[in-house]
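What follows is a single structure, and I will ask about it in a moment.
Here the complex is missing one protein chain, while the rest keep their positions.
As written, the chains take the letters A and B, and residue 1 is the first residue of each chain.
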Amino acid sequence: MSVDLAQVKKIATLARIAVSDRQAEALVPELNNILHWVEQLNEVDTEGVAPLEAVVPNRTRLREDAVTDGGIRDAVLANAPAAEHGFFAVPKVIE
Amino acid sequence: MAGAELTDLTVAGIRDGFRRGDFSAREVAEAFVAAVDGADALNAFLVKTPDHALAAADAADRARSEGAPPPLSGVPIGIKDLFATQGVPTTAGSRILEGFVPPYESSVTARLFAAGAGMLGKLNMDQFAMGSSNETSAYGDVLSPWRRGDGGNAPLTPGGSSGGSAAAVAARLAPGVTGTDTGGSIRQPAAFVGITGLKPTYGRCSRWGIVAFASSLDQAGPMAQDVRDCAILLEAMSGFDPKDSTSLDAPVPAWEASMSGDLRSKRVGIPAEYRMDGMPAEIERLWEQGKAWLRDAGAEIVDVSLPHTKYALPTYYIIAPAEASSNLARYDGVRYGLRVTPGQGGLADMYAETRAAGFGDEVKRRIMIGTYVLSAGFYDAYFRKAQQVRALIARDFEQAWEKCDVLLTPTAPSAAFALGEKSADPIAMYLNDVFTVPSSLAGLPAISVPAGLDGQGLPLGLQVIGRALDEQGVIDAGLAIEERAGFAAKPEKWW
């Protein structure tokens, strides 16, 4: 499979990365090279093979339902580019 | 003891000398702080934290006088900038985290500091650990302290992504450092600069507080001058962490105390598929030499097959970007790090501009690939397929363990290359990790040990891969190589 300019732009939109037309054009062959290279996997017969679920055998541990965190608003907001009245602030969202 | 002699010491040497009273922790810390200050030309450190190192040293000196210094007392270390360090800027080598100061300490660094270690600073790295040459850092390339023996002064890569970590140990700016390994990022740079690097079993070291690249692959591990030091550091870094769901709830063995280069009754597998077309003769020779050393240590050498080896890299370059595309979605300019707000733009524009300005080209490339392989209509063809092949790769290893206890392979297909040499061709760069990626996909422990020099006088490494949780097997075989290789070369100081 290959991507064209429109697809590259769509991927960039999905990924929320602004690209200029020139950057998008440059990305077309770059991404296609990589995609064609990874498509080697089509040679592998994976009929009936279960996708890997856990890298190393391990079990889910369920946490106790106890309040052990929170109440750290200053720490949460400390790195915010914009924070006001205890909130993070972002450019106005119109719904 | 003079400063230069102190900075030549290993972690074990510092630890033991400090306990014997040969020198104070303060002297050691000052010697390394001075070395770091004198090595700006390498660009290995993004942030220097002499105060942290000196404070830990003073605490160590006090603890010694009270008779009970914790295990890493007096040992200053460097921390890869992927580890969140409380109150100390953490950028993962990226613009998008510029100015970010974590209000928390990663579990691994917390353990190291609790064990008495002090921090010399934060080490440069490939941006978000994506790279094999340290050329994707937003804060400039790291220069390897090594130079080719051809008299030219071509700046060389220290490898990546733990490039700053590798350069720091090789240049004796720190006796030991943390690295992280997603597809080879501890082992390949260790091999490139002639030091030892150990990637433990997936789940040994907590990932809590380590900036995520690819969650199912990321593992922290130590890099140091020799195998013993790696064992010491890994003991301090490892252990169950309830804050990481993938952390292994298993006891941490006394790897250092149990260490032995006697490999009688061990079988060492040589995977046929690692003999790649066009592999340099020097690498081939080194590998043969490694077999001979291990045979000498008492091991039986057996041929094994890992049939899906050639598919490991393409598998990796689907799974890792896919996970990364999601892991890096949190860098959006809302809660921390860079924010770029275009004049009239709304929230969506803020996202797009922030991420365009904050991420480097390689990071963007991988986010785009990852976004694509997960997108509607492509998930099965790419991502699911890759997870199936990954299962086959893991199965290959399982089958090999029926015939052998550890595997011996080269660490990288070449010695360190010059900066700029491969940066134009992503796939050529990806091929660097051809020998390290398969064991990452299977979550297995692996070590790279310096084993010799190539014709240009540059270090080459050998890799030992072990069963899950058998770090001991890996350490022991690494030690057997180390004892026989007698690798003592170090770069001539030019910086």
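Methods note: a contact is a pair of C-beta atoms (placed from the backbone, for glycine too) under 8 Å apart; a residue touches a chain by one contact, two chains touch by 3 or more.
By our rule, contacts and distances are computed from a predicted model.
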Original post:
For the chain omitted from this view, which of "Cytochrome c biogenesis protein", "NADH-quinone oxidoreductase subunit N", "Aspartyl/glutamyl-tRNA(Asn/Gln) amidotransferase subunit B" or "Rhodanese domain-containing protein" is its UniProt protein name?
Top reply: "Aspartyl/glutamyl-tRNA(Asn/Gln) amidotransferase subunit B"
Original post:
If the full complex is used, which shown chains touch the chain that is missing here?
Top reply: A, B
Subject >> Candidate in contact with the missing chain, chosen from B:Ser185, B:Gln219 or B:Thr246 >> reply: B:Thr246
Original post:
Given the contact definition stated above, which residue among B:Ser24, B:Gln289 or B:Ser375 touches the chain not shown here?
Top reply: B:Ser375
**OP:** Spell out the interface residues on chain B facing the chain that's missing from view.
**Re:** 83-84, 90, 92, 97, 100, 102-104, 106, 207-212, 214-216, 242-246, 322-323, 325-326, 328-330, 332, 334-336, 347-348, 351, 371, 374-376, 379, 383
Original post:
What chain A residues would touch the chain not displayed?
Top reply: 10, 13-14, 16, 53-54, 58-73, 75-77, 82, 84-93, 95
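In the analysis below, only the chains that are shown with their structure count from here on.
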Original post:
chain A to chain B: how many Å between their CA centres?
Top reply: 23
Subject >> Contacting residues of chain B [partner chain A, same complex] >> reply: 99-101, 103-104, 201-203, 216-217, 242, 245-246, 248-249, 308, 310-311, 314-315, 317-318, 325, 329, 332-339, 341, 345-353, 355-356, 359, 364-365, 367-369, 371-372, 375, 378, 381-382, 384-392, 394, 426-427, 442-443, 468-469
Subject >> Interfacial residue positions of chain A with respect to chain B in the complex >> reply: 1, 3, 7-8, 11-19, 27, 30-31, 33-35, 37-44, 46, 49-52, 55-58, 60-61, 63, 72, 75-76, 78-82, 88, 90-94
